[in-house]
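Of the protein chains in this complex, all but one are displayed in their positions.
Take a look at subunit A:
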Amino acid sequence: MAERGGRGSGHGSLDKSITLPPDEIFRNLENAKRFAIDIGGSLTKLAYYSTVQHKVARVRSFDHSGKDIDNEPLYEISVQEEITARLHFIKFENTYIETCLDFIKDHLVNTETKVIKATGGGAYKFKDLIEKKLGLKVDKEDVMTCLIKGCNFVLRNIPHEVFAYQKDSDTEFRFQTNHPNIFPYLLVNIGSGVSIVKVETEDKFEWIGGSSIGGGTFWGLGALLTKTKKFDELLQLASKGQHTNVDMLVKDVYGGAYQTLGLSGNLIASSFGKSTTADKEFSKEDMAKSLLHMISNDIGQLACLYAKLHNLNKIYFGGFFIRGHPVTMRTITYSINFFSKGEVQALFLRHEGYLGAIGAFLKGAEQDNPNQYSWGENYAGSSGLMSTSPDVYPMQRTRSGTFDMLEMDRLERPLVNLPLLKDPSTYIPDTVDLTDDAMARKYWLTCFEEALDGVAKRAAASQPDSVDAQERAEKFRQKYWNKLQTLRQQPFAYGTLTVRSLLDTREHCLNEFSFPDPYSKVKQKENGIALKCFQSVIESLDSLGWEERQFALVKGLLAGNVFDWGAKAVSDVLESEPQFGFEEAKSKLQERPWLEDSYSQWLERLKEGPPHKCALIFADNSGIDIILGVFPFVRELLSRGTEVILACNSGPALNDVTYSESLIVTERIAAMDPVIHSALRDEKLLLVQTGSSSPCLDLSRLDQGLAVLVRERQTDLVVIEGMGRAIHTNYYAVLRCESLKLAVIKNSWLADRLGGKIFSVIFKYEVPCK
C-alpha cells in the first residue's frame, strides 16, 4: 500500500543543489490558498489551489445615439484582468523535497491557510520537516480515501482519462470516452501489496480484498534473485528475459497441450518450476521475467475473481507497479484478458500518480464544494502522460524533466451532456483519431507547425500597444512548438490526439501568454462590415420565391462559412484580397451535387412537414458568417413559427463569434429587422453560451443552462455549422432529433481524404431512425 514512483535516486540524502525553474513549476504560488501533499516511497505530489489573473477581451456596445455610426466601430473592445481558479499539481522526487519546501516558503505571499493535508506512506516521515519549513500544521488523511476521491474526480472531469493498453499496436494506448455514470467500479491498487476496492458512489466504497503478492514482492524478491536494487532496473531486466527458461510450461509436463482441458502448451504450469535444482544457473533477465509474469498473472486472476463475485466489469489499475510502465500494463492486460476470457478489460488512468494528492486536496477543500464545479485540464500547463518515464525516454532525464505537472482550470459553470445525444456513453466528438491514424497525424502536426509563425505574428500584431507583445508571442511560439514535438513522439500524451485537441492546446498556450483574443479587432471590423450588408441581403432573399429562397439561405450559410480565418487556405486569400466578397464566396462553392448532399430531403422536409418546434443552432464565425449566413436562416425559421436557440462560445477561439459579441450583433440586427426584434422580445429567439472556448464542439460538455433550455423548449432540430464543429467533430454524432451538419471544406488535404476538392460542400441532413 505504500508507494514508490520508481525513479528515485535511492539514497536518503536530500538534494539541495537543484535550482528550480520558477517560470515553469510552482506557478501562481503567490496566491496559493490550500495545500495538500502526497508523499510516496520516492515521489512527492504537491497540490495547491490558486487564483490566476489573466487577461480577457471584453466587448461593450457603444451608445450610438446621435453619432455618425458609419465611421465608428460597432462596439468597444477592452482588455481586462480576470481572476479565475486553478488547481496545480506537481510531482517530484523525494530528494528535492527540502528545496521545494524552501521555494514554496519563499514564494508564498498571500496565503491565509494554516494547514496542509497530507497522505501517503511518507507523510509521517516528513511531517516535522514540512511543519518546520512551511509553518503549516500537517493534517493526515487516510491513503485509500484520498485515492478514491481523486479517482472519482479525474473520472468525472478529465476527458480521455481512462485508457486500455493494446499490445502490438501502432499506438499502445486506447483512450475511452467518459461514461456519464462512473459507478460502480473496482480499483486495484498495486503498491507494495495489492488492495482491491469496490467503489459504489462518491462516498461509498469498500475494501473487498487484497493480496500480499504485489509490487513489493516483485521488487523485494527480484532484488534477492538478481542482486539488482532498483525497481526500474528490475523491470528493464524483465523486459529482456525469457520466462520459459525458468517456468515449467504445460508442454513441459504433457509434451504438448493438455487437450481435454483445452490448456495451451505454452501456458505456465508452474512458475519457477524449472529452477527446482541447485546446480543450474539462471540468468537475471529470465528470472525477472518469470517473476513479473507470476505476479501480474496472480493479480489479474484475483482481480477477475473479485470482479466476478461482485458483478463488476470496470477495473482500474493503479499504484507504483503500474505507473507509467508499459511493461506491467502489458502483463496485467494479458492476465485480465486470459482469466476473464475477454469479458473484462484492464483499464488505466492517465493521472493515476496524482490521485492521492487530488483526494487529499479535495478533503481539505470540502467547504469550497469543488465537486459542484466542472474542471478542465489545461494543456498548456500540464506535462503529458509519461513525460518523465525512463521507458519512453531512456536518455531524457534532465533534472528539470523530473518535474511533472497537471493544471486544471475551474470552469465558470457546470458542463453537462446535450440532452439530445442518442447515447451519451458511446458519443465520441472527434471524427478522426490521430493517435490511431499515423498518416493523418503526420499531416496535421505539420499543418499546425507551418501555421505557427503566422499565428504568433497575428497574436503580436493584435496588441500593437503592448511593449512585450513580441516577446510573449515568441514564448507562445516556443511553447506550442514544444507541445507539437512532444505529440510527435507521444501522440497519446494528453489522451486521444485529435484536430480538436491540437486547436485547444493552441488556445490554452495563447491564453498562457496573455493573448486572450488575437482576433478581437478582426472580428470587430468584420461584424461592422457585415452589418452594413444585412438589409440588402434580406431584401434580395425576400424577393425570391419560396423554394429559391430556401436554397439561397443554405448557400448563404455555406458562403458565410468560407470566411474563416482559422483555415489556412482562406486566410491566404483574405490577406491578399481584402475585398473578397460574399458573392465571390458563393461563386467559389462547389456546384450541386455536393460532396455530401441531402439538400433535397431537407427541402422536402420543409415543404411537407410541420414547422419545427425549436431549433438549436451552434454558430461558427464572426462577421459575414453569423450576420449574413446564420441570421437570415434564423429569420426564416422564426417566420415559420420555429423558436431558435442560438448558441455561441463562452470564450474566444480564433475568429469564432463569442456569446457577448452575439448579444451586440443581435441587438443591432433587431434594430433593423422587425422579425428578429419581435422574436427577441417574445423570447422566441434565445441567445445562450456553450460553455466552451474551443473552435470545435464537444456535445458531452455543454453549459448546463443550454441543456436546460433545450429540454424546456422541446428542441427538435440541431444545426451545426463549420469545419471545426461539423467535420473535425460531430460528423458522426447521432442525435435523437433531426440535425443539419453543414460546412465548406477549406483544407485541400481533408477534402482529398473525403474524396472531394477544396471548397467542397458538406450538407448532411439526418433524421433519427425510428
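FYI, contacts are C-beta pairs under 8 Å (C-beta built on N, C-alpha and C of every residue); 3 or more make two chains touch, one makes a residue touch a chain; residues count from 1.
What we mean here is this: contacts and distances are computed from a predicted model.
Participant: Write down which listed name, "Tctex1 domain containing 4", "Missing oocyte, meiosis regulator, homolog (Drosophila)", "Pantothenate kinase 2, mitochondrial" or "adenine phosphoribosyltransferase", is the UniProt protein name of the chain that is not shown.
Facilitator: "Pantothenate kinase 2, mitochondrial"
Participant: From the listed residues A:T119, A:N178, A:T217 or A:T666, report the one that touches the chain absent from this view.
Facilitator: A:T217
Participant: Considering the whole complex, which of A:V79, A:M248 or A:I529 touches the chain not shown?
Facilitator: A:M248
Participant: Which candidate, A:T95, A:S192, A:S383 or A:T715, sits in contact with the chain we can't see?
Facilitator: Touches the omitted chain: A:S192.
Participant: One chain is left out of this view; which of A:F35, A:Y48, A:Y75 or A:Y306 touches it in the full complex?
Facilitator: Result: among the candidates, A:Y306 touches the missing chain.
Participant: Can you tell me which of A:I77, A:L129, A:A269 or A:L452 touches the chain that was removed from the display?
Facilitator: Spelled out, the listed residue whose C-beta touches the missing chain is A:A269.
Participant: On subunit A, what residues meet the omitted chain?
Facilitator: Given the touch definition above, subunit A has residues 1-2, 121, 142, 144-145, 191-193, 195, 207, 209-217, 219-221, 223-225, 229, 246-248, 253-256, 258, 260-261, 267-279, 282, 287, 294, 297-298, 301-302, 305-306, 308-309, 339 touching the missing chain.
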